[in-house]
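Heads up, one of the protein chains got dropped from this complex, but the rest are sitting where they should.
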Amino acid sequence: MLTIKDLSVKFPSRFGDITAIEDVDMVIKPGEIHGLVGESGAGKSTVGAAVIGLLQSPGYVANGTLTLGDTDLRTLTPDQAHVMRGDRISMIFQDPQTSLNPLMTIEDQLIETIQAHSDVSVSAARKRAVDLLEEIGIKNAAQRIKAYPHQFSGGMRQRVVIALAVSTDPELIIADEPTTALDVAVQSQVLDLIQRLAKERQIAFMLITHDIGVIAQVADRVTVMRKGRVMETGGTAQVLGTPKHPYTQALMDAVPPLDRKIDRFQVPEADEASRDDGDLAENWLLEGQQHDLTGLSLQNLTVRFAGPRTSLFRKPPHYVALDDVTLNIKPGSIMGLVGESGSGKSTLAKAITGLVTPNAGTMTLGDTALPFGKSRSRHHPSRQLVQMVFQDPYSSLNSRHRIGDILTEPLRFYGFVKDATERENLARSMLALVGMQPDAITKYPHQFSGGQRQRIAVARALLARPRFLICDEPTSALDVSIQAEILNLLKDLQSKFGLTILFISHNLAVVRQMADETAVLRHGKIEEIGETDAVYTAPTAAYTKSLLELTPVMPTSWQA
Amino acid sequence: MVYFILKRMFQSVFVMLAVAFLAFSLFRFVGDPITQMTGVETSVADQERLREELGLNDPFVYQFARFTGDMLKGDFGFSYRTRQPVADMISSRIPATLELGVVALIISLLVGVPAGVYTALKPRGVLTQAILMTTLVGVSIPTFVIGIMLIFIFGVQLGWLPTFGRGGTVQIGGWESSLFMIDGWRALLLPAITLGVYQLTLTMRLVRAEMMEVMRTDYIRFAMARGVPMRRLHYKHALANTMVPVITIIGLQFGGVIAFSIVTESVFQWPGMGLLFLESIRFVDIPVMGVYLVVIAFFFVLVNLIVDLLYVAIDPRLRIKDVS
Partner (left out) sequence: MIAFLKKYEGLWLFVHSPAAMIAALLAALILLGAVFAPWIALVDPYDLASFSLFDGLLPPAWEDGSNPKYLLGTDDQGRDMISSILYGARLSLVIGLSALTIAAVLGVGLGLAAGYYGGRFDAIVMRIADVQLALPAILTALLIDGIARGILPTAIQQDLRVAVLTLAIALSLWVNFARTARASTFVQMNKEYVQAAIMMGQHPLRVMFVHILPNILGPLLVIMTVDLASAILLEATLSFLGIGLPADSPSLGTLIRIGMQFLLSGEWWILWIPTVFLVVLVVSINILGDFLRDVFNPRLR
């Protein structure tokens, strides 16, 4: 049993110690899955690192007690702590692609781990390793064990990681976002595996995640953290269903439900700039609507990439990223596009914006054909009419340019406003319109949070006076509460300015909140397309059904 | 895998052709070969006849093809200065330079790799700081100054080691080696250290940087979290992964070793290819310059091909196909 009391962790910095977590209490019983949930910067991972004794240098445990069974973890010498790692506490990392040593076989890594903690022969260790792999769901383990990590798929690799973590029968496993990098189907298998191991082997799990759905599905108890402090702790059904702490309540309000559509998320209205400041930009956008609502239709669009060349004589194999995709986005509507990683969602966005050249098919924006890739001239009208909001607000704004330069660039580039002062004024007003302080214009991107940057990215897109907006995973890099704000903003802008939006996301729940129609993409093919409500309530494609079933959600019965 | 190696070989051939072209252009366009080969007393008619005989009036591409063909057959032409075949001049100098270069490289690896590992594993140690500072000074001292200092200390002041020449050598099947006599080793020591110091500092800094990078990866952190014994973690996991990029750079460095041997050979009057090259520059002996270039490029390309094979041996991702 793990007991954490009054734990605080500090990071010395040149401006004094920075407290990462403070007064954290937690108890995890054998066989219990304890969810640790919170937004970025909540200090969840720091708790796990402190328990296993792998805090990033120079962080240190400043206060509190950590006990596993009757061992006081804080009094261990570095050598004792290292021997205990693996033996009694183990860990699972987020990304199975990088958690295994690429130069060693699975067998070597398993055997070395088993032998590090128990005095057994190589052949005995190998037998244990093979049995374990079989138990964990790797078929033909006696042969597969000879393989190198790169020979396994992502899901299988995460199973190997789990096998390594349990190979020494630890009492506690810290799982830090173990399914975040995985697709829904694999995620559900891995979560099942974790549940099974907890039950059958009585292993205590500390499950660190930002995903409320995952917690709801597997955790027995849950602790909610924010800014290094515990907000609320208790049984999962109680904390998520009838949260007591205002923060948990707000968090739950911001979680998009999968089973219904809500018009607006309830978010605490921040001290936004007076909306009047945005009038200038609003009028400018409205007067610019010389174009009608603009739809987009794709006919039989196919994109193939050449694979890596591996032979002198054979042509490199083709990788089909988009396979005969036909999609019709009605003027003024929001089309949702869902799919797992590698399904071709982003390729579709790149084909529309001309960054990728399709091999076949046609694209029509409004009523004019859209030239492909390189054959689209730099001055083609679509370069202004189609704008994009990207996934990662940390990379979508040039960090060396002032916000003012970033925002006025489209105004100057498209020749909308000749006068520099006018451009500045318009940019300020646009900032107000997206809910930012107009004085942000003199600052640099790094001075803003992710959510604020995404607002700036939206403002930049609007300053091109677009009629068609592509949002490629616009909220997947953001915390839930920030996501809710950005989704509200996009909805407002869409209805005010009659934009047509292609909304791309891997998150089914988010798409449900946004889209009028939804298309489901898999391996470059459209599996299903229809009115959003119909797709979600009565899916026709088997793939859509399984996606909806496997997405972890909170049981409806918990909701008050 | 076969494709990977074939591709590298193709690139190597390209590099060799480009260097051969460079050598050819040198020969053909830097000064007039005919006036170089003949004396002042040769008549214009004789010069023209020689020009025709040598095919210098043929089309350019044809000349280059013949030049390359001759090279492949081992015919490297004649030196302007000594009138001897260039092939003989260079090949008699190759052993001296190769022995010097290889010993220097071994010194730099034997010291550089352990020092790099140590400073990466103990980044805040006092010894680490001292080593880092020393190597910073090391890369900042020109090779020739290191040579002069060594000569000054061990040759002039202490009188322990010879300051020039190869000392005693043994002839083994046309290969003149200084590795089989104490005297030869004594003569080799100072030049090899001089040449090795710069490479050593580079190797150490590279190993350190790569190792620190590897120590931050998830698989090392995961190995830590599983309690893999520290020694095994450092050497089996971290060092092996460090060596993948390090080997590439060492391959590239070999070219540097051979090139810098020019300086070392000059300081120690070491009778290798570098010294020959320096003399040929001074006398604008174009054929020797050109062939030297080709030989250097050949060694460079050869070493890098070996490196590629090593790569395949170390990294299973290149050896075994991905099933996923």
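Each chain gets a letter, A and B, in the order it is written, and its residues are counted from 1.
The rule is short, and it goes like this: a contact is a pair of C-beta atoms (placed from the backbone, for glycine too) under 8 Å apart; a residue touches a chain by one contact, two chains touch by 3 or more.
Being a predicted model, the structure only gives us computed values, none of them experimental.
Asks: Considering the whole complex, which of B:Val30, B:Ala130, B:Val170 or B:Ile306 touches the chain not shown?
Replies: B:Val30
Asks: Of B:Leu6, B:Leu110, B:Leu136 or B:Ile320, which one is in contact with the hidden chain?
Replies: Per the contact definition at the top, the residue touching the missing chain is B:Leu136.
Asks: Kindly state which of the options A:Leu355, A:Ala369, A:Ala420 or A:Ala542 is in contact with the chain not pictured.
Replies: A:Leu355
Asks: In the complete assembly, which of A:Thr77, A:Ser399, A:Thr421 or A:Ser557 touches the absent chain?
Replies: A:Ser399
Asks: Pick out the residues on chain A that sit against the missing chain.
Replies: Per the touch rule, chain A residues meeting the hidden chain are 14-15, 353-355, 377-380, 383-384, 386, 388, 390-392, 395-401, 409-410, 413, 443, 446-447, 460, 464.
Asks: What is the set of chain B residues that contact the non-displayed chain in the whole complex?
Replies: Residues 11, 14-15, 18-19, 22, 26, 29-31, 133, 136-137, 139-145, 148, 151-152, 156, 209, 212-213, 216, 252, 255-256, 258-260, 262-263, 266, 277-278, 280-282, 284, 286, 289, 293, 296-297, 300-301 of chain B touch the chain that is not shown.
Just so it is clear, only the chains that are shown with their structure count from here on.
Asks: Would you mind writing out the residues of chain B in touch with chain A in their complex?
Replies: 2-3, 6, 217-230, 232, 236-237, 240-241, 244, 314-317, 320-324
Asks: For chain A, which residues count as touching chain B in their complex?
Replies: Residues in contact with chain B: 52, 54, 82-87, 89-91, 93, 95, 98-105, 109, 112-113, 116-117, 147-148, 150-154, 156, 161, 164-165, 167-168, 309-312.
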